[in-house]
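Note that one protein chain of the assembly has been removed; the remaining protein chains are unaltered in position.
First chain written, first letter: the chains are A and B, and each begins at residue 1.
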Amino acid sequence: MEFLRMFSGDLINGIILGAVYGLMTMGLSLIFGVLKVVNVGHGAFIMVGAFIAYWMFTLFGLPPLLSAILALIVGIALGFFFYYVVMKWLLEAPELSTLLATFAIGIFLAEVAKAVWGPDYRGYSWNVGSLNLGVTTIPMAKVYALLSSIVIAVALYLWFKKTRAGNALRGVVEDKEGARVCGINVEGYYALSFAIGIGLTVMSGVFITLFVPVGINPYMGEVYTIKAFVIAVLGGLASPWGAFFGGFIFGLVENGSYAILGLIPGVEPFSLTQCLAFAILLVLLLLKPEGLLGKK
Amino acid sequence: MNKGKYYPLFVAIGIFLVLFIFGKFAQGMWEPVALIMFYVAVGEAFNVFLGFTGYVNFGYVVFMGLGSYGMALVVSSSSMAGLGPWILIPGFLFAAIMAGILAAGVGAIALRLRGAYFAIATIGVNQGVKFFIEGAKIWGGSEGIIISKPLKVALGPHLANAVTTFWADFLVFMIAILAAVITIVFLHTRLGYGLIALREDEDAARVMGVNTTKYKNIAFLVSSILAALVGATAWCLKTTYVFPDDVFALSYTVDAIVIVMMGGTGTLLGPVVGGLIYGILKYWLGILLPGFQLLILAPFIIIIIILFPEGIVGVLKKRVRGKKLEKFIA
Partner (left out) sequence: MKGGKVKLVLIALVTACMVFPFSFSAMAALPGKVVIGGPISLSGKFAKEGQQSVWGIKAMEKWVNATLGGVKIKGKKIPVAYKYYDDESKKEVVTNLMERLITKDKVKFTLAPYSSGLTLAAAPIVEKYGVLYNSHGGASNRIFEQGFSFIVQTLSPASEYQTGPLEMIKKIDPSAKRVAFLFQDNEFARAVAKGAEAKAKKLGFKVVFNRTYPKSARDLTPVLTELKNAKADILIGGGHFADGQLLAKQLDDMGINLKLVSILVAPTLPNFYQALGTMAESYMAPGQWGIGAKYSPAAAKKEGIPYFGPTQKEFMKYFLKESKGVKPDYHGAEAAAAFLAYVKAIDAANSLDPKVVRKVMNKLHFMTFFGDWKIDPKTGMQIAHKMVVLQWQGKKLQIVWPPAAQTSKPFYPMLTIKQRKAGKLAIVK
């Protein structure tokens, strides 16, 4: 009984964690889907979002849900900037060039953040009460993070499926040359999707602080980069919704397996949960090489 | 066989020789030279797989890490202490075997994947191995292994210090030469031609009768074992400790990618040039602008990739085509 209580509590927390993971990965998948660029600097953009949430809250008392909008705007601006300054020149270059360029962008952002804000570890407290579910207690901030993640995912889905721009973008993803022939400005959509991808990523940084409102510092992104990569592949890499589901799986495995692994004597179950999460990726790729929602 | 094919190898070895002499005889320059050679060797080993197949082994560092564990396990086991300096031989062997087994396993599973899926699957391997060591508490778990004392016991304090401060780096030179030789062999044999065909168009190569799976696996295995040897010496022997958090840091894979890309993928001299530039830049910027060197390095990398999308050696190769210099650059 005790075990079941713990287990169900872990699963609930896993779902919330998964939602945040999913949200932070959607931007990565979008960029990969359209530009075939693996954004190695992904975590640095998350860091920017986290700092936006932090500064807006501590300086102006702006609640994170509002600074998310600001983060989206800043992110889109950053996206356009880096697209036209860097990425645009590398579209015809070998695949790896873009990987390196995004890596360098990531370092650059982290170092600028360090130069401007210092290497301190910061945090803020947004007290909005908590929700008691019996098996576990969840701060409301996390509930908001969960709800906003779902709203954003649905909004993005609708934008893709229902609007003209979204349709055109889908065309670019599926058949670049075909889209060009149809008179779609492919390069314009590259820029747009890079900007939206970065915008989403920076915004997800704000929601990450709802989940982990502490430890905000210039180098915080690395962990998220690695996790986002894996989640993106779980979900099929080119599909933002796949990424969203991948996030849930990853979160559930990370948290849900703890109680079970804890039954093994003489090990560190928490480290093993992380091991298991990556092992599941490998097994899944073995069974379905294109990821969960990936298409052949 | 045309002897001229091997000229680029002489160029590479010539560069190593100059570096060696400079490091040995210029005061206080051995360590910087060792850093450069570390980058060169890491780049070369990485290039053997990336350069010939086009696959990015993002979890590359796992093999360097396992290599350093292999060496550390042998050196720290008391049953081997009687071997004296010969202890390094089983050390390297064990490093190579451990990496080889993992590479064979990963190769069999992950090499069926393409492009970014493969790259990220290998990240999964790296993280999985790291967390397994920590979680299952094997090989000291998160505490890792410190070999400073066992090395002194096995070799005596004087020789042990010579190993950590000179011979470990010397061995990196040897590995770099070995990797260069392997690269040139790859460039001029059936295996290499097959791999390059595979890099250009894997499906077409298979249709043409290239055994792509076998070739990919061979390149992957060779690259991984070279990485393990570098890890065994440049990390384990040189720094005398192996902490899982440290030896499975993905930033080293990124270092390798930077080096290979700056120099030029699939070329022999690419990683050499890339390693030289990267090592010297890091050293120089770290001294001139402590704390701000990465701020300068990042835009520099971007500029290089935009101007030399195929790497410095790649662009150079195109420029000298048909000229006398051609046979020296590959």
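Going forward, a residue touches a chain if its C-beta (ideal position, glycine included) is under 8 Å from a C-beta of that chain, and two chains touch if they have at least 3 such contacts.
Predicted model only: the values in this text are computed from it and were never measured.
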Among B:Tyr69, B:Phe118, B:Phe131 or B:Phe173, the residue in touch with the chain that has been omitted: B:Phe131
Contact residue for the chain not shown (choose from B:Ser77, B:Ser142 or B:Asn211): B:Ser142
Contact partner of the left-out chain, one of B:Tyr7, B:Tyr193 or B:Phe243: B:Phe243
Where the unshown chain meets subunit B, residue by residue: 26-32, 34-35, 38, 131, 134-135, 141-144, 146, 148-149, 152, 157, 161, 164-165, 234-235, 238-241, 243, 245-246, 276-277, 280-284, 286-287, 290-291, 293-294, 303-304, 307-308, 312, 315
Where the unshown chain meets subunit A, residue by residue: 2, 6, 9-10, 13, 17, 58, 111, 114, 118-125, 127, 130, 136-139, 211-215, 217-220, 223, 226-227, 254-255, 258-259, 262, 268-271, 273-274
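Convention: only the chains that are shown with their structure count from here on.
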Interchain centroid distance [CA atoms averaged], subunit A/subunit B, Å: 31
Subunit A residues within the subunit B interface of the complex: 32, 38, 40, 86, 89-90, 92-97, 99-101, 103-105, 107-108, 110-112, 115, 222, 226, 229-230, 232-233, 237, 261, 266-275, 278-279, 281-282, 285-286, 289-291
Subunit B to subunit A touching residues, read off their complex: 50, 56, 109-110, 112-117, 119-121, 123-125, 127-128, 131-132, 134-137, 141-142, 250, 254, 257-258, 261, 265, 292, 294-295, 297-299, 301-302, 305-306, 309-310
